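First comes the structure, then the notes that go with it.
Removed from the display is one protein chain of the complex; every other protein chain stays in position.
And now, chain A:
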Amino acid sequence: MRTLFRTTPSLPVFLAVLVVFTLGVTVLSEAYGIGALSTSFIKTLGKTACLALVAIAMDLVWGYTGILSLGHFAFFGLGGYMIGMWLMYARTELIVLDSLAAAPLPPTPGEISDAIAGQIFGVVGAADLPMVWMFAHSFWAQMALVVLVPGLLALVFGWLAFRSRVTGVYLSILTQAMTLALSLYLFQNDSGLRGNNGLSGLQNLPGADAIPQATVSIWFFWASALALLLTYVVAAFVVSGTFGSVIRGIRDDEARVRFLGYPVEGFKLFVFVLTAVIAALGGALYYPQAGIINPAEIAPIASIYLAVWVAIGGRGRLYGAVIGACVVSLLSTWFTGGQAPDLPLGFYTVKWVDWWQVGLGFSFVLVTLFAPKGLGGLVDLVSHRLSPNRHGAALGPDTGALREKEAEQ
């Protein structure tokens, strides 16, 4: 930990900011403080922490290793589905047991199971519990699946792609195809995950009906903040030291790394799977706060947004990813939530609900062209870290290599 503080100067700052922020939110919360912040806003903050967490994963895989994966939100969503299955099953089970308890005869296990299946799958016209719900009764089994399902998907996909040396834009397209295929599959009613209805009621923790959402929301906020902190520490550990040197080397010139004797594919696969698992854990924390998950969450565009956040925040630095995710997703909530005042131009009134996407796209283009360091680059201005005074050639021959301008001193 001491070495981490030394190699990652942003870590103590990040830690301090996060702790102060968490305490501040707690004091302002309804459940443990003066109640200045609404429960829904606390949920927004908790969800934002999860998005920052998955942005760190994206930064690891793209900003540091140079793999522009446009599929990491699929892993995020899968994590959400896995935990959602347990939440939905366990709560439905309690409700069913409750209602059957009134019956004159004690219900058989078969009756219970049928009743649960009927409750959950009535909407898609099925009455049996699909195979994929085999472990849904067990919290620990589903928690294991949160890690295993996205982890295995990333392992198989990454192994196939990296082994055949698919790189650059082709890899990005492949990851998009994976995401699209997954979301289309989930949209089907017979996927066993309720088709486009998705899983809902996830905000209600089984057996915790007596606990108000105000309290539950702050618990999830704490858990999300803690998960974000741990992710930051893990990511800092990964990118400092020789492993970090190697993955940045892969980003800038992967052929050269091979000639040093490093198995480049193995490194890429490791980072790809690790970040998929981190994303999945983020999703498992996010969706109980969102309350609902459906296949639209996994749509290809979501993963593209993730790349936009990291680009705007500044790729290749961990706090850049966090800043990008927080700023863009909070602004997005504000604009699309109808809270932003309309902008009257006389001849036309800009309604932000419609125009926010355009603005976001435009700022992405501007950042890419004129401020490749992103918002994180502002930190350099403060800490007086000037870049080497050289001209903007890429740092390596591979696409995705950092441009010289981006390199910090």
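Going forward, a residue touches a chain if its C-beta (ideal position, glycine included) is under 8 Å from a C-beta of that chain, and two chains touch if they have at least 3 such contacts; residues count from 1.
Everything below uses one rule, namely that contacts and distances are computed from a predicted model.
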When one chain of this assembly is omitted, its UniProt record names it as which of these: "Cytochrome c", "Urea ABC transporter ATP-binding protein UrtD", "Secreted protein" or "Electron transfer flavoprotein subunit alpha"?
"Urea ABC transporter ATP-binding protein UrtD"
Which residue, A:Leu15, A:Leu226, A:Val246 or A:Val350, contacts the hidden chain when the whole complex is considered?
A:Val246
Logged for chain A, residues touching the omitted partner chain are 3, 238, 241-243, 245-246, 248-249, 252-253, 255-256, 258-264, 266-267, 269-270, 388, 390, 395-396, 402, 404, 407, 409
